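Read through the structure below, which is laid out as structure tokens, and then see the notes.
Omission of a single protein chain aside, the complex is shown with its protein chains in their original locations.
Chain naming follows the written order as A and B, and within any one chain the residues start at number 1.
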Amino acid sequence: MEQKDDLQSATARTYVYVWIGLLLLTGITVSMAGMDLGQLGVWVALIIAGVKSGLVLLYFMHLKYERGFFFKLIMPGTILLLVLFIAMVFTDIAFR
Amino acid sequence: MSNSPLAEGSCPSLSFLEEKGRYPGLLAWILSTDHKRIGLLYFVSIMTFFFVAVIFGILMRLELIAPGRTIMDPQTYNALFTLHGVIMIFLFVLPSIPSIFGNFFLPIQIGARDVAFPKINLLSWWIYLAGAALVILSLFTGGGPIDTGWTFYAPYSLRTTVNVPLAVFGVFVLGMSSILTGVNLVTTTHRYRAPGMTWFRLPLFIWGIYATAWIQILVTPVIGITLLLTLVERLVGVGVFDPSKGGDPILYQHLFWIYSHPAVYIMILPAMGVISEIIPVFSRKTIFGYRAIALSSIAIATVGSFVWGHHMFVSGQSDFASILFSLLTFLVAVPSAIKVFNWVATLYKGSIGLEPPLLFALTFIFLFSIGGLTGLFQGALAADVHLHDTYWVVGHFHYIIFGGMGFGFFAAIHYWFPKMFGKMFDRKWVIPAWILLFVGFNTLYFPMLVLGWEGMPRRYYDYFPTFHTLHLISTVGSWILAAGLILMFGNLIRALIRGEKADDNPWGAATLEWTISSPPPMENYKKIPTVERGPYDFR
Partner (left out) sequence: MEEHKDTIGSKIGMWIFLLSEVILFGGLFVLYSAYRFKFRGDFHLAAMDLNRLLGTLNTVILLTSSLTMALSIASIRKGLRGSSVVYLAATILLGLLFLGIKYLEWSAKVGHGIYPNSPDLLGRSSAEVLFFGLYYAMTGLHGFHVLVGVALLSAMCFFVVKGKIKKTDFILLENSGLYWHLVDIIWIFLFPLFYLMA
């Protein structure tokens, strides 16, 4: 049985654009590390990392082109689970 | 069901027990990718480890029959309770219902021929054996058998000279088996339901297994990394849990319980699924509140992932965290209670047939309720200060795990035995076995609740003479229970060898597995059925 192609697929060009975007974001995050942002620094870095990961998930890992609403939620859902675990550990360590 | 039973039964196809494949003899089984054979492979290996752990339990109770030394030294006792816990939890309770009955019946109940990934299914059994072998090897190598308790708490697990590295690595490997089983069962449920088998026509056993599989996938890696870190800590000393290097042992507990609390839901949800199957059949009445029971499995899995701190109330955790965890712990009791109410409502005004499966299911409800209610005491912060690490906790979790999951497991065996083997056991002999089990169980574990309340600590080799009477009663209970186990399993083994041939549907159930022959043919269905009715529609 032939592997059915998905709704559509990204072209090679799209992949290259995404890659350039990833390199740019990397450049941004490296240069921002040089600035003194205090406590905000780590959050900026994490957000940029999140955007980069989003690009990899959506384009390289094809999530943008997959069917299934709930299916697209399982990775963000798992990351949310992790965030909740960290948050609950912090209700301990931040309030001792 | 639109597929008439006669159409299946009249075809002279070999059952999955008999059919010859590519390999001869034993290889036909241990290299089989058929979900039914793999289910039975798990059955044999899991039961072997169960009996080893039971023997360890009996020996522990022998030691505790009187204060002071009875038959062993303290180090041996510590190793025994550790291994009793490790084997029971990781080699018996966690894998049993999902890997035996989930593997065997999930595909059949949804109208499929096998699981989504049959080869990975076989691999998961081999990985289970590898993990078990590593744990066993750790008993005889390195510093000898572990003595940390099944919880391997740092910093003691980092310092004790026994063979912690190999033992925790073995448990890590067992976790991989669990994850692969979970991936298989979730994917199968999504992709291989027969036409007409909508989500809300699935048997409730499937809902239980499905919710369980998600927990297996999502939290097992946490104990994986925790044990890996413990191993690495022992080997190179990174310091993450070691207070002498600035590490925080309470973080070990957080990571450990982030898995190990949801793990108890891996233990109980499949058993609850079994009870949900049995009650309607033996009440001749459709289940009360199908959707509530189905969704309560999801609710338990979800809320239950955020209550782990209730194991840590006296660890040094912040008050704020303790209050939050206590609140969530009370909340998670609600969906469990919903199940119990719905089961009882199903029985109400039903036409009750007290066959062995129902007998064990009713026992589940009774013992699980006691276990659950004693858990609520522990969920209350102030009460837990008194009860933590006492025999109350030991009583609580044995009522829940053994009284709950264990009896649910016995129920599943008796319910599905005729289907799996095509033979019926002697129903008369279940009664005396049950009496011994029930009396033995309560004699063994109820005194523990009292002992704990009176202050007897858990995992102690010796105790004050005031606790002697209750310990003595408890130990006698263990003997009665053991006799019950021997009688029950003896009856089943005799049925395997000399049992009467069973009908395809001796219980008159309405789920798909009862429409195919007993035992089932290798491919389950000649023609995939089309489902038009619910699973408890007895018209």
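Going forward, a residue touches a chain if its C-beta (ideal position, glycine included) is under 8 Å from a C-beta of that chain, and two chains touch if they have at least 3 such contacts.
No experiment lies behind these values; they were computed from the predicted model shown.
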Practice problem: Among B:V238, B:A337, B:L354 or B:I431, choose the residue that contacts the chain missing from this document, as touch is defined above. | Solution: B:V238
Quiz prompt | Full-complex contact with the absent chain, from B:L229, B:V314, B:V340 or B:L381 | solution = B:L229
Self-check item: Chain not shown: contacting residue from B:R113, B:H386, B:R458 or B:R494
Solution: B:R113
Self-check item: Touching residue (missing chain; options B:L251, B:A345, B:V450 or B:I473)
Solution: B:L251
Quiz item: Tell me, which residues in subunit A touch the chain that this view leaves out?
Solution: 1-5, 9-12, 15-16, 18-19, 22-23, 26, 29-30, 33, 42, 45-46, 48-49, 52-53, 56-57, 59-62, 71, 74-75, 78-79, 81-82, 85-86, 89-90, 93-94
Practice problem: Would you write out the residues of subunit B that touch the absent chain, in ascending order? | Solution: 113-114, 116-118, 120, 179-180, 182-184, 186-187, 190-192, 217-222, 224-226, 228-229, 232, 236-240, 245-248, 251, 254-255, 258, 523
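One rule holds for everything that comes next: only the chains that are shown with their structure count from here on.
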Practice problem: Mind checking the centre-to-centre distance between subunit A and subunit B? Centres are C-alpha means, answer in whole Å. | Solution: 37
Quiz item: Inside the complex, what are the residues of subunit B that reach subunit A?
Solution: 218, 222, 248, 250-251, 254, 258, 305-306, 309, 316-321, 324-325
Quiz item: Which of the residues in subunit A come into contact with subunit B in the complex?
Solution: 78, 81, 84-85, 88-89, 91-96
